[in-house]
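Remarks on the structure that follows.
For this view, one protein chain was removed and the others were kept in their places.
On to chain A.
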Amino acid sequence: MFRILSGDIDVSDPDLADRIYKFRHAYFVEYLRWESCRRRDGRECDQFDGPNSIHILGEEGRDILAYARLLPTTRPHLLSHLYPEILQGGAAPTGRRIYEWTRHAIAVQMRESAMATAFSNVVSGAVAYAAEALDLEGLLVQLHPSLIARLIETGWDAEPLALPTKYQGSYLVPVYARLTEQTLLTAQAAFTNWRGARLHVSREFIRTAAADVPTPVLG
């Protein structure tokens, strides 16, 4: 159901890359109305997409149900290069074990289903398991302040890095979401409650010892 892909798919699987960028366009431009992301070719793709970015994909057959993009903080990312002003002079943690969680998106049929919250929990769980496989300490995330409640609910330890400010008309706050035991327990519960929930992590991504990889994650 879920898998991790490297940004190399732009070259190695352009058909999949295309489907991903079109999914993102439908969500961020058509649904959320992020006009600054609109592109004439209908593929939402920015300067941070590239071989070092990581895609987390949730699929059923050829349908993309959920998506998230992780960017290494050791390279330019949104908080360092797109809107550093939202930090208002504060500092954000960066490093090899910290990625930035961006472009989190859920397909319309899952958003509007009766199981929307359960599915949303599963997606958060997939991101947590991915972070675990990548041996990350935590994720930088910029979001609407009310979504901090969702982060906390899904077991992340959310630390604010600055006060909320307005960015392109909406409130935005930078947060550092630490991966904890509680995050993984919540992920486990979410996966248990969703038939078929699995995260496939190919060997290239596993940075923890093989023995540490949690059960619903298949190597």
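Definition applied: a contact is a pair of C-beta atoms (placed from the backbone, for glycine too) under 8 Å apart; a residue touches a chain by one contact, two chains touch by 3 or more; residues count from 1.
Here is the rule we go by: contacts and distances are computed from a predicted model.
UniProt records the chain missing from this view under the protein name "LuxR family quorum sensing-dependent transcriptional regulator", selected from "LuxR family quorum sensing-dependent transcriptional regulator", "Dihydroxyacetone kinase subunit L", "Biopolymer transport protein ExbD" or "Cobalt ABC transporter permease".
Across A:80, A:94 or A:165, the single residue that touches the chain missing here is A:165. Interface note for the absent chain: among A:32, A:108 or A:149, the touching residue is A:149. Although one chain is not drawn, the whole complex shows that of A:88, A:109 or A:202 it is A:88 that touches it. Even with one chain removed from view, chain A keeps its contact list with that chain: residues 88, 90, 116-117, 120, 144-146, 148-150, 152-153, 157-160, 162-165, 171, 173, 192, 215.
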